[in-house]
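Before any comments, here is the structure.
A single protein chain has been removed from this complex, and every other one stays in its place.
Showing chain A:
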Amino acid sequence: MSRAADGAQPPAGAAGEREPVLALSGVRRAYGEHVVLDGVDLEVRAHEVVALIGASGSGKSTLLRTANLLEPIDDGVIRLAGRDISDPRVDADAVRARIGAVFQHYNLFPHLSVLDNVTLASRLVHRTPKAEAERRGQELLASIGLADFARAYPDRLSGGQQQRVAIVRAIATGPELLLLDEVTSALDPELVGEVLALVRSLADGGTTILMATHEMAFARDVADRVVFLDGGRIVEQGPSRQFFAAPREERTRAFLARVLPG
């Protein structure tokens, strides 16, 4: 009860460097009898890259969705830069505008051009003038080598290209936190590399990332910290190299034995 009971809300801006960007404590989510998240405590600090691993159904996606309020929680507290965003009085749209999210199936809007996909939130939510939003969008598209596709429709792009556009769309508004939900799971193996390279360059650039992933090698190389979820609980977490080199828990070892080759 300790964290919830104090109820003290640090004023916005005073959060400073000390507050984690995202902090979950005691987060619970259940569908009827089925408990998906069973009291999860997790912190993501500024410029940190945290990888969530675990079997299908371990609660990774649900956890990500609770973080940008796309999934209601049944108990616990979620703080964004120190502010309780699980309070029903909080404006969920405003919270989501500060968090970027990328999904497994890209979810680009098929009726909008690539550039319009990237600039939509800037123009509608952040009220950026169209010219400025498009200039920024073009820059971002150029940075991922897709400047020539700005006026094309998503349908024309390969899966890897679409997913990279989706990532650029998520960061176009400069979010404080980027949530990645198994962004390479729907891709052909030869297209995985280009998407991971983009995520790696964002991580190197200091973007704060919380990602669910099945790419163990990528988690080891890029993430600062790895969190292993099983049955809706965090079983083990630690610095990524240490985590993979010497897992402490029996369940972690069993999971890694299943997913790691050799």
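By definition in this document, a residue touches a chain if its C-beta (ideal position, glycine included) is under 8 Å from a C-beta of that chain, and two chains touch if they have at least 3 such contacts; residues count from 1.
Just so it is clear, contacts and distances are computed from a predicted model.
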item	value
Hidden chain of the complex, named as in its UniProt record, picked from "Amino acid ABC transporter permease", "Citrate lyase subunit beta", "RNA polymerase sigma-70 factor (ECF subfamily)" or "YeeE/YedE family protein"	"Amino acid ABC transporter permease"
Full-complex contact with the absent chain, from A:Arg28, A:His105 or A:Arg123	A:Arg28
Option touching the unshown chain, where A:Arg89, A:Arg127, A:Arg151 or A:Arg258 are the choices	A:Arg89
Sites on chain A contacted by the missing partner chain, in the whole complex	1, 3-5, 25-26, 28, 35, 39, 41, 70-72, 74-77, 86-89
